[in-house]
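For this depiction, one protein chain was excluded, whereas all remaining protein chains were kept in their positions.
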Amino acid sequence: MLQDLILDQEEEDLYENTTKRDTSIELEKILYKKIKVLDHGFIRVIDYMGSDSAIVQAARVSYGHGTKKVSQDKALINYLVKHRHTSPLEMCEIKFHIKLPIFIARQWIRHRTANVNEYSARYSVLDKEFYLPEREILCAQSSSNKQGRHNEPLTKEETDKILHIIKTDSERCYDNYSQMLNTDIDGNVVDDEKTGLARELARMNLNLNYYTQWYWKIDLHNLLHFISLRYAQHAQYEIREYAKILLEIIKLWLPHVYEAFMEYRHHGAELSKSQIQALKKFVDVNKISKKESGLKEREWQYLIDILS
Amino acid sequence: MLQDLILDQEEEDLYENTTKRDTSIELEKILYKKIKVLDHGFIRVIDYMGSDSAIVQAARVSYGHGTKKVSQDKALINYLVKHRHTSPLEMCEIKFHIKLPIFIARQWIRHRTANVNEYSARYSVLDKEFYLPEREILCAQSSSNKQGRHNEPLTKEETDKILHIIKTDSERCYDNYSQMLNTDIDGNVVDDEKTGLARELARMNLNLNYYTQWYWKIDLHNLLHFISLRYAQHAQYEIREYAKILLEIIKLWLPHVYEAFMEYRHHGAELSKSQIQALKKFVDVNKISKKESGLKEREWQYLIDILS
Amino acid sequence: MLQDLILDQEEEDLYENTTKRDTSIELEKILYKKIKVLDHGFIRVIDYMGSDSAIVQAARVSYGHGTKKVSQDKALINYLVKHRHTSPLEMCEIKFHIKLPIFIARQWIRHRTANVNEYSARYSVLDKEFYLPEREILCAQSSSNKQGRHNEPLTKEETDKILHIIKTDSERCYDNYSQMLNTDIDGNVVDDEKTGLARELARMNLNLNYYTQWYWKIDLHNLLHFISLRYAQHAQYEIREYAKILLEIIKLWLPHVYEAFMEYRHHGAELSKSQIQALKKFVDVNKISKKESGLKEREWQYLIDILS
Partner (left out) sequence: MLQDLILDQEEEDLYENTTKRDTSIELEKILYKKIKVLDHGFIRVIDYMGSDSAIVQAARVSYGHGTKKVSQDKALINYLVKHRHTSPLEMCEIKFHIKLPIFIARQWIRHRTANVNEYSARYSVLDKEFYLPEREILCAQSSSNKQGRHNEPLTKEETDKILHIIKTDSERCYDNYSQMLNTDIDGNVVDDEKTGLARELARMNLNLNYYTQWYWKIDLHNLLHFISLRYAQHAQYEIREYAKILLEIIKLWLPHVYEAFMEYRHHGAELSKSQIQALKKFVDVNKISKKESGLKEREWQYLIDILS
């Protein structure tokens, strides 16, 4: 899927180095390539550290001889993800170059446990690139979900009007930004008679849909946490599009972690005490069987325990 | 329960101040008092910031006019805890003075998002206080749980022997520590002819059951995370004893948060995709009713959703 | 100084509580009051934990009997700040309610070690309040400092034009925001025939000078770090205005820390190895005297050490 989203780009002149480090053949294939997100955004993997087996290796430092019997790597990763033993997952690290609209960047940056270098509009002029949503995602406010939108798009007429507004306002604000800076789109002075406003001030005229970009480096535990929140149903469509790509990248990089994440996090569920009590009324533990459940011993035992 | 554990102590000469800050009448009653844990340990609340209503207030800054309808504070706190909306919980902060054995301090400090000032054995001489377990918790290694112990104590004979070993070794090591320092128990020089080893070196002769102490300051979200891990069934008995007291303190301080924590975290459960699939085989959603479940609308709907 | 900046406001109906906690009489006077910053912004202290003496108390837990001789609180605080012994400073915590333009909020949030609840434009409609700079701070781009501005304002003509642009674009974008939402300024539906765009999308049409607000909670060490970076000469004028107020608040709250910060951080300097070597050429240590220097023993000794 990622392959289809890779943006055409001039080939960078990349050296092939030899290394003794853990290396992911699959991730190397897309290293440095821009994967398209939204209309002008992208995600690009710049560097990475670790692998499924690096997680296992770190976990075994902790457990020492005690884990001799937990011989299978995949089972150990399932165990770690299931029980939220997060420190071995922190032993993997990944660095991205990401381009995204400012209003999404503002949600994104709330995840504090990461390293960031953002393009600075104090130093440099922002490019004329703004986010203009696809027609079909322009939906009304949801009445049930205070922070969300309906699944149904607006009428064609309303959509036309909204797209016109966003496009026109974005363009006008940028043109005025350029005019205040007294520079053209390449940053060259337009009128030698004028001085131009400082960049750190002029930028305030831009809209929240303008694109910014940053380097973002994060460990695997925090990345999975980001994805679990931002790929969730209630997350805003625009950031879900980024989270979806991040998850695909994990699938390439760490196939065991990806499977465990889908099993225990993404498709898992949390029940409250009251919900468990309700369930007990509906399930007669004496009438169900481990065999029928299809579960492994531990998973089965846990289920029986909470239902008893 | 906490009242019974308060250690006799000379009354500190405390001023009563007036403040406009959020104040917890219940927590004020035990402020600065030492609550006994294990044989020589204690937990003492030194300061705190916030209340149930401070959490609500912070959440409403986020949600603005949009939360007009979520009128009940308790319902909002349930919502926040259930959905792991952690940032309003971070708006409460608490500071403890804690005395604990070093081997427990080493587990404890792995929780990184907290502020700590520990007694320094480079600056000062440690007191002669070491942890000697109660007889009934001296159990054998669990064979099923690699990191735990059996529920049954050892034989009286073995227990006697072990207690003798720990007591004798602890005392001898401390006496040799004093001798190397050339100081008595009050830190006074014993033999004027000798110099005494530097404290930063002498301390290495002490055992891991010696008590240390620290100031520990943490926000509520991270404190709940600590408790959820360290009050869990698989946590080591000794740290559970501390976590139990911390939870009792939360009950005094933030009764709504306490209830939500017990409902959604402590007595809740996480199910994997496979476990949900197994459940579906055992529950016929058409034969169960919301009324019978005793659940509120949203909780009921969620249950139906995952079982459908 | 802060008193003059307090915004007129309806008196909140505040209870006066009694507490045994550390209380700052000076800080209590301005608690909950809005201190004006820029044209529509403010800083408001919501809660605080600790005092100068709480820092000393925490430091003495670490140093134990070893600090008997460091008898003076003020000297100990100087020592901690000078030597960057940051952990006792982390024992103080403060919580603010802050209103600020979005482009400043984006700089601010880069300080990660803090707790934040921001007004969410997914849940609620933003108010029509945008930052319009004072004439005298509308300066040209600095040519020597890539990220800064000149000290001289632009010509009156250019200033007029720029203010007109910012004001007009801000207003138009807001009006279109309202129109897309199909709500008036109070959030009421305007046209019952229309649905209105979801808030999470409509917000993208706003400019970066629109005001947002948040609760921001931080420990003293990280707050001083924030101030040292954002009150520095090269910081952007707008964020300096906030940092200036934060520093005034510390002055009220923790007078000893304030003095130490000014002495060792704000008015201090860092020299490189090369700069120290240059200094040595210009200073003959044999010709200078401690008495003439006016320094205390330790400070003098340090100076002699680096110059020798």
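Just so it is clear, A, B and C label the chains in written order, and each chain counts residues from 1 on its own.
Note that a contact is a pair of C-beta atoms (placed from the backbone, for glycine too) under 8 Å apart; a residue touches a chain by one contact, two chains touch by 3 or more.
None of the values given here were measured: they were computed from a predicted structure.
Enquirer: Taking the full complex into account, find the residue in A:Trp108, A:Phe130, A:Trp214 or A:Tyr264 that is in contact with the omitted chain.
Expert: Residue touching the chain left out of view: A:Trp214.
Enquirer: Using the touch definition from the top, which of B:Lys29, B:His83 or B:Arg172 touches the missing chain?
Expert: That would be B:Arg172, which touches the missing chain.
Enquirer: Which is it among A:Lys36, A:Lys95 or A:Lys273 that touches the chain not included here?
Expert: Looking across A:Lys36, A:Lys95 or A:Lys273, the contact with the absent chain belongs to A:Lys95.
Enquirer: Considering the whole complex, not just the chains shown, which residues of subunit B touch the missing one?
Expert: Counting over the whole complex, subunit B touches the hidden chain at residues 101-103, 105-106, 109-110, 112-113, 116, 118, 120, 122-123, 131, 133, 138-142, 146-150, 154, 158, 162, 165-166, 169-170, 172-173, 176, 179-181, 194-201, 203-209, 236.
Enquirer: Spell out, residue by residue, where the missing chain touches subunit A.
Expert: Per the touch rule, subunit A residues meeting the hidden chain are 14-23, 28, 31-32, 47-50, 54, 58-59, 61-67, 87-88, 90-91, 93, 95, 97, 115-120, 123-125, 187, 213-215, 217, 219.
Enquirer: List the subunit C residues touching the unshown chain?
Expert: Residue positions of subunit C that touch the missing chain: 63, 66-67, 82, 87, 110, 146-147, 262-264, 267-279, 281-283, 287-288, 292-295, 299-300, 302-303, 306.
By our rule, only the chains that are shown with their structure count from here on.
Enquirer: Same or different interface residues for subunit B and subunit C, judged by whether over half of the residue numbers are used by both?
Expert: same
Enquirer: Just how much do you need to spin subunit A so its Cα atoms sit on those of subunit C, in degrees to the nearest 5?
Expert: Answer in degrees: 180, to the nearest 5.
Enquirer: Round to the nearest whole Å and give the separation of the Cα centres of subunit B and subunit C.
Expert: Using C-alpha averages as centres, the distance is 33 Å.
Enquirer: Going by the contact rule already set, what residues in subunit B reach two or more other chains?
Expert: Answer for subunit B, listing residues that touch two or more other chains: 63, 66-67, 87.
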